[in-house]
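Pasting a structure here, questions to come.
Excluded from the complex is one protein chain; the other protein chains are retained at their positions.
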Amino acid sequence: MVAQDVELELPQGVRHALIGPNGAGKTTLIDLMTGMLAPDAGRIVLGGEDITGLRPEARVRRGLARTFQINTLFPQLTALESVALAVLERDGHAHNWWRGLSRFATELDEAASILQSLNLQKGLHRLTRELAYGEQRLLEIALALATRPRVLLLDEPAAGVPKDESAELFAAIAGLSSALTVLFIEHDMDVVFRFASRIHVMVGGRILVQGTPDEIARDPRVREVYLGKAHRVPA
Amino acid sequence: MANANVKPLEVVFWLATLLPFVVTPNYLSLASQIAITALFALSLDLILGYAGIVSLGHAAFFGVGAYTAGLIAKHYWTEPLSGLLAAGVASGVLGYALSHIVVRFRHLALIMLTLGLGLLVHEAANSASALTGGADGLQGFRVPAVVGFKFDLYGTTAYAYALAVLFSCFLISRRIIHSPFGLALRGIRENATRMPAIGAPSRAHLRKVYTIAAVMAGIAGALLTHTTSTVSLETLSFGRSADVLVILILGGAGRLYGGIVGAIIYMVARDQFSGINPQYWYFWIGLLLVAVVMFLPNGILGGLAKFSRPRS
Amino acid sequence: MLASLAGVLFDGFAYGMLLFLLSVGLTVTLGMMNFVNLAHCSFAMVGGYATVTLMNKAGWPFLATLPMAFIAAGLLSIFLERTLYRRLYRASDLDQCLLTIGIVFISVAAFAWFFTSEQQSAPVPEYLRGSVQILGQSFATYRIFLIAVSLAITAVLVLLLERTRFGARVRAAVDNQRMARGLGIDVERTFMITFALGGGLAGLGGALAIQMVGLDPSFALAYLVYVLIVVAVGGLGSIGGSFAAAVLLGISDMAGKYYFPWLGAFLIYLVMVALLMWRPLGLFGKR
Partner (left out) sequence: MKTTWLAAALGAAALAAALPLHAQGTVRIGLVLTLSGQFADAGNQLDNGIKTYMKQHGDSVAGKKIEIIRKDTGGPAPDVAKRLSQELVVRDKVDILAGYVLTPNAMAAGDVSAEAKKFMVVMNAATSIVITKSPYMIRTSVVLPQVMETFGTWAATKGGLKQNYTMVTDYGPGHDAEAAFQTGFKGAGGTIVGSVRFPVANPDFSAFVQRAKDLAPQSIYIFIPGGAQPAALGKAFAERGIDLNKTKVLGSGETTAEAALKSMGDTALGIITAWHYDYKLDNKLNQAFVKEFYAMHGRNPDFFSIGGYDGMHAIYETLKKTKGNTDAEAMIAAAKGLKWDSPRGPMGIDPETRDVVQDVYIRRVQKVGGELVNVPFDRVPQVKDPAGERRKKQKS
């Protein structure tokens, strides 16, 4: 059993962190929420609407977007093309096969501004496979943002990104609009405690405990299972 | 961004397609069949090069188009342009129907499914011999002319007609590639798992491009019917599906011009080799294919692109 | 009616064995090594023509030529693997298609040049001709022989690949070349031997097929479709899958021709499409 009777409440606009040892079922939970995997039982509700039966792309259109732990991007497309594609899919222009791409200025500009907000403007016209690894991680987020989500699920956004760059990455995440609900999986406790306002600890497919950073830091069960004995509460 | 504006090389290429009228007037019927095969390869490129669907049964649409045009010329009227549209619609309908099956599969299962569906259409045509004339081909019809220009032995009208239709379908394909829909297709080819994650209905896109490709393949089939006034089971055969796949890979898939360049080189080589050595020309064609794969990976255009300007 | 049902099942099974013999080599190369080797039936032709030459020119008995057919096709596949195939292991499967179709064309022309386009015949020894009466039902001797050879090959192959160290090495090298090299497996040599095994099996299949379906230079193109169907329906890389698919397709083709002949060639393609839609990865396919 990978994820069992998980009760997860994501109130609007709050920054959530999902932590837990490897193999706790975190990514699986995200796959379940986004419809990549079909749950055996249980319901997924987004803004009051039951989306358990919807196909992944339909859930995205209702505002539930995600990034991938391992980059799943478009190697031969440029960064701008990738994000523009997401924007065009969102506002239904992707089925237009007779007007030239360049005629869709508003969508292209929006894509460029999203990339700019994640300071990727340098790599706008470069092929994705020629971008640096860190830039590709930011592009993952840009692609998710382009769908104008209400809930953004970030699967280890800073995985493989060196310490100094990950701080910059999370600063960009923090800078996202406050209306956006964000849930991110992260192993670096400094980052978790700095950016999350609610933390969910998952172990062996179950939610062990949920709470504010302070509650989690003091909770003995988390300490013993995950944080180890010598953890001290940050200043 | 793949810029949509016309490169000078493209203008030169299309002007060069007019040369056969003057330089090689005796090769116009061959040129017309190259143009028809190029259009057929272009339609395959839309689904293979741009959406990643490998098909070994694309001749099903070519043949349905050819037979539709033939049946219309035989039973109704012989004006070709309307016959062309009817053929496109007929193969488009078949394409849309089959697309619901095809888009649900990938890799070897997809290839073998398209092969199986192609062979089933071929068998259907053979057993419906009362309608299709079976293995002897459709008899008793003749398409005399197009917009007043007679089809004659020299093939002048045939080449002009085939070239005009190829050029217009090429423009449409070029527009598709540089449209948002074209971008979505390239997205599917680049990373099919990411597409649903950005809200893209991949299967709907694939069904649409498969239908468009079927229409174009049907038009190519109808062109052959009009220019040769013959239709036979061979238009639906596995051989024709395999040939057009070889032609596209030879030229280089996913480059819009791959099918056209592949058709020119493959058919001219076959014509010359079989002229010199009618029994064993297969040997030289085989050698050509092996040489291209060894020295020009990703086809002729792929190889040339690598040599001329390493992809930025 | 029952007697003929037994007859149809037997014939179908024997025909399935023929399809299995022709395609098991491809299950090894395409299935396990992920190399789209459309030239597989050209190796079968090499085996067939080796048998024909040895029997007609050198007067060898039929059974003695079978190992030679295996070796001839195996050697040729080693030569091709070392010169051409090796350089395309990481190429796109479309380029692999182009290379192998090119090889098919070359082989068709070469065999037409050396052996003319005439139908070859490999007269089978007396004791394999005619048919045997069992419980009043006549069974063709040659088909019984074919079934026996196929079952033997299946057993040897499954043991070789599933139970031996060599088998483990092959499966490891195929699943993950980098890791296999890390474990000190000589991946190059393993691939070469695997290819030789696939080619040799094709050669043997080609030699055994002459008696049933004849042999001429266009053999490589004519049977490519059937072989691909068996491998796809059976499932990539699964010997058992190919065996099951070959039997299923052989019997349904035979039953179709016997019970509803007007369905003709439709049936085998309908069965294939249905099976693929039900199990896209093939009966026992893993990926």
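We call the chains A, B and C, going by the order they appear; numbering starts again at 1 in every chain.
We take it that a residue touches a chain if its C-beta (ideal position, glycine included) is under 8 Å from a C-beta of that chain, and two chains touch if they have at least 3 such contacts.
Keep in mind the model is a prediction, meaning the values are calculated, not measured.
The hidden chain, counted over the whole complex, makes contact with B, C. Here the missing chain is touched by one residue of C:His40, C:Arg169 or C:Lys257, and it is C:Lys257.
Of the listed residues B:Phe13, B:Tyr76, B:Phe149 or B:Phe295, the one in contact with the hidden chain in the full complex is B:Phe149.
Residues 18, 21-23, 25-30, 33, 123, 126-127, 129, 134-137, 139, 142, 149, 152-156, 160, 224, 228-235, 239, 274-275, 278-282 are the ones on chain B that touch the missing chain. In the full complex, the hidden chain is touched by chain C at residues 4, 7-8, 11, 15, 108-109, 112, 116-119, 121, 123, 129-131, 138, 140, 142-143, 211-218, 222, 253-255, 257-258, 261-262, 264-265.
Here is the rule we go by: only the chains that are shown with their structure count from here on.
Contact with both chain A and chain B is made by no chain of the assembly. Chain centroids computed from C-alpha atoms place B closest to the centre of all protein C-alpha atoms shown. Among the remaining chains, the Cα-based centre furthest from that of chain C is the centre of A.
None of the residues of chain B touches two or more other chains.
In chain A, no residue touches at least two other chains.
Considering their complex, residues 30, 84, 87-88, 91-95, 97-99, 101-110, 112-113, 117, 225, 228-229, 231-233, 236, 264-266, 269-270, 272-273, 276-277, 280-282 of chain C touch chain B.
Interface residues of chain B facing chain A in the complex, by the touch rule stated above, are 1, 4, 175-176, 178-184, 186-187, 190-191, 193-202, 204-205, 208, 212, 312. Interface residues of chain A, counted against chain B in their complex, comprise 34-35, 55-57, 60-61, 65-66, 68, 72-78, 80-82, 84-86, 88-90, 93-102, 104, 125, 127, 143-144, 146-147.
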